[in-house]
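Complex shown without one protein chain; remaining protein chains in place.
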Amino acid sequence: MTTTTTDTARTPGPRALARARRRRAAARFWRQYRDHRAGVAGLAVLVLIALVALAAPLLVGAGSQSVTDAPGGPLEPPSGAFPLGTDQFGRSLLALLVWGTRVSLTVGLLAAFLSVAIGTLVGITAGHFKGWYGNVVMRVTDWFLVMPTLVLAIALATVLSRSLWTTVLAIGVTTWPTTARLVRAQTLSVESRPYIERSRALGGGHGHIMSRHVLPNVMPLVLAQTTLVISTAILTEATLAFLGLGDPTIVSWGGLLQDAREAGAVSSGNWWYLAPPGLAIAVVALAFTLCGRTVESVLNPRLGVNR
Amino acid sequence: MSPDSTPALLTGAAGVDAARADGPAPAGPSARGPRARSTTAYLRYAAGKLAGAAVSLFAVLVTSFFLFRLIPGDPVKQMTGGRQVSTEQIAAMRREFGLDLPLWQQFTEYCGKALTGDFGTSYQFHAPVMDKITEALPATLLLTGTAFVIYTAIGIWLGARSAWRNGSAADRFHTAFALTLYSVPSFWLGLLLIITLSVGIGPIPGLFPTGGMESGSGSGFDHVVDVAHHLVLPVVTLVAVEYARTLLVMRSSLLDEMGSDYLTTARAKGLRDDLVRRRHAVPNAMLPTVTLLFVNLGNTVAGAILVETVFSWPGLGGLFYQALSVPDLPLVQALFFVFAAAVILMNTLADVIYPLLDPRVGR
Partner (left out) sequence: MVTRFPPRSSRPRGRVRILLASGAAALALAAGSVVPGNPVGPAPQEARAADGGKSTLTVAVAQSVDSLSPFLAQRLLSTSIHRLMYDFLTNYDAKDSHTVPGLATAWEPSPDKLTWTYTIRSDSTWSDGEKATAEDAAWTFNRMMTDEGAATSNGSFVGNFKKVTAPSPDKLVIELKQPQATMTALDVPIVPKHVWEKVGDFSKFNNDTKFPIVGNGPFILTDYKVDSYVKLEANKDFWRGAPKFDELVFRYYKDQDAAVAALRKGEVSFVAGSPSLTPAQAASLKSADDIKVNDAPGRRFYALAVNPGARTRDGKKFGDGHPALLDQKVRQALFTAVDRTAVIDKVFQGHAVEGEGYIPPRYGSYFWQPSPEQKLAYDPAKAAALLDEAGYRKNRAGKRTGKDGRPLDFRILCHATDPNDKAIGKYLQEWWGDLGIGLEVDCRDNVSDPWYAGEYDLAFDGWSVNPDPDFVMSIHTCAALPAKAKESAATDNFICDKQYDELYARQLAEYDPAKRADLVKRMESRLYDTGYMNVMAYPNAVEAYRTDQIASITTMPSDAGNIFGQDGYWSWWSAVPAAGASGGPSGGGSSTGVLVGVGIAVVVLAGGGLLFAMRRRSTAEDRE
């Protein structure tokens, strides 16, 4: 979808031409994106959170995760010294929340990347090689699509050892089928365009067509899809951590919720322990969803999403 | 929100469009759909879908067998639980559970028995797996069924209103609100509800039970009330995180319909706006939503694991989690199969029913 035909300008070489065309498309994309208030808000939140994650060591210091040097008493309510209170070891919850940003974002991004990468690969090849390969692959995809994702992820997380990578893997390999489906549909429509025919006639091989023609054309869709998958991935990470299937030695938002529950925060009324990590998860998931929807409606205004 | 959600559905029409364009998920006039309106064509189509479902079910069976063999832990060790048992005893147990056979033989035996509904004996409960599942099934059906009816009603109603008044303050509010709840982790929402409405904070008294499905008291009407009382919070949690999907799909499919000529015609006839919506636009927009509903129902059963855990609901989700930690292989395998089968059956049902609902399919 996206890039339209180029206005035939003075020929500055095909590469530069393509580059200029892409720059123009990006600028137009941004202009349209800006019109969606929700999308801009989501993006702003994401930029802010990304900055917090990157600056975590500067903001709260590396020592804030240490239990032996914990500055506060156990489970102190919010105060001037500890704006969000302390956990059961006396560590500042605000500091832990900031550290957790890194893990949750990393897992979310990696898992989404893995999921979308698998989905794109499967989708493009299935769309391109239409014969038995495409059929078989799509059968497998359909089958994965109907598997209960959470159940499968829980099962995988149980089967493998507890680590960050397990979580990434469990999410990645269970969420790709939707992407594969979307990408395949898009691939089919791109490949029916005349210029692909031309390229093939000129001797373009499978690899050439898929990587040079199809991939750039499905990228915008993939981008939108990635944003949405990240939101799902962050929630799934929190869910797995909450069920005790994450790496307990790493501070993540879901892990904080699990710690809070283990410490008995729910029945002791320690809301300050429970509320912030959940809110953080919801905010980030929502921000990614908003961005994803905006990207999608910019790319395909017919959808009427969020108009 | 339920992490098992299919992102594409969230995006509204995009997902549905793509899926409709080619695929069994929410079925549609796919290339393999019936070409003629004749009954035979439909039957052939339905048979194809059913055969596909059977293949999927078998694949699930295979997966459930092999995936969980990977869980570390010798089942016999788990069963004996560190008690002092003789080598002969261990050998006897291995024989009893068929663990001494080569893997492929275990597999064929497993498949054969599964066909007759026999998934073996639970390691931890010493009872047939199917008995444990049938015990827990009603609780899950009650919870997910109630939640399903409510979130479907709310989702369709609000979705239709939002689309009809597209761009209005109400539309923006409903969409934003639904998206926000959709982004909230369901277990977290459940915990907050427990703190506020069950334990009680400050002036709010604890109105609802903290967990479980019944208090084991009373009979007849009292019992019904008791269960309903326990049902409120888990259902509210499930509805809150689930209704967004229905709302968004309903909204975007109605938006698609709204430009259609027949609506203009209807209006030109002088029909009230309300009526145009209810009699003409909504029924047509319902089609993609209906297929989504089936998919939702299947997914909700599996997605209820978290809510069941938080609210101590004695259903399949809780059982699955309990079985995984042992690991109680026969139980885990059977539950995995049941969850996947629920989704597959619902999808197939959607595929089979869709042409019957949509007169345009089968032209």
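A and B label the chains in the order they appear, each numbered from 1.
By definition in this document, a residue touches a chain if its C-beta (ideal position, glycine included) is under 8 Å from a C-beta of that chain, and two chains touch if they have at least 3 such contacts.
As the structure is a prediction and not an experimental result, all values here were calculated from the model.
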Query: Looking at the whole complex, which of A:88, A:141, A:167 or A:186 touches the chain that is not displayed?
result: A:88
Touching residue (missing chain; options B:155, B:209, B:330 or B:355): B:209
Message: For the chain not shown, which residue from B:310, B:334 or B:350 touches it across the whole complex?
response: B:310
Field: Residue among B:59, B:114, B:142 or B:194 touching the omitted chain
entry: B:194
Query: Considering the entire assembly, which residues of chain B contact the chain that has been omitted?
result: 72-74, 77-78, 80-85, 87, 89-90, 92, 96, 121, 124-127, 132, 135-136, 191, 194, 198-200, 206-218, 222-226, 228-229, 232, 271-272, 274-275, 309-312, 314, 318-319, 322, 325-327
Chain not shown, touching residues in chain A: 66-68, 70, 74-75, 88-90, 158, 161-162, 244, 247-249, 259, 261-270
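Just so we're on the same page, only the chains that are shown with their structure count from here on.
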Message: What's the distance between the Cα centroids of chain A and chain B, rounded to whole Å?
response: 24
Message: Which stretch or stretches of chain B touch chain A in the complex?
response: 1-8, 10-15, 18-19, 21-25, 55-56, 59-60, 67-68, 70-71, 166-167, 175-176, 179-180, 182-185, 187-189, 191-192, 194-195, 199, 201, 248, 252, 255-256, 298-299, 301-303, 305-306, 309, 320-321, 324-325, 327, 332, 336, 339-340, 342-344, 347
Message: Looking at the complex, which residues from chain A come into contact with chain B?
response: 38, 139, 142-143, 145-151, 153-156, 158-159, 175, 178, 181-182, 184-185, 188, 224-225, 228-229, 231-232, 235-236, 238-239, 242-243, 254, 257, 261, 266-267, 269, 271, 274-275, 277-278, 281-283, 285-286, 289-290, 292-293, 296, 300, 303-307
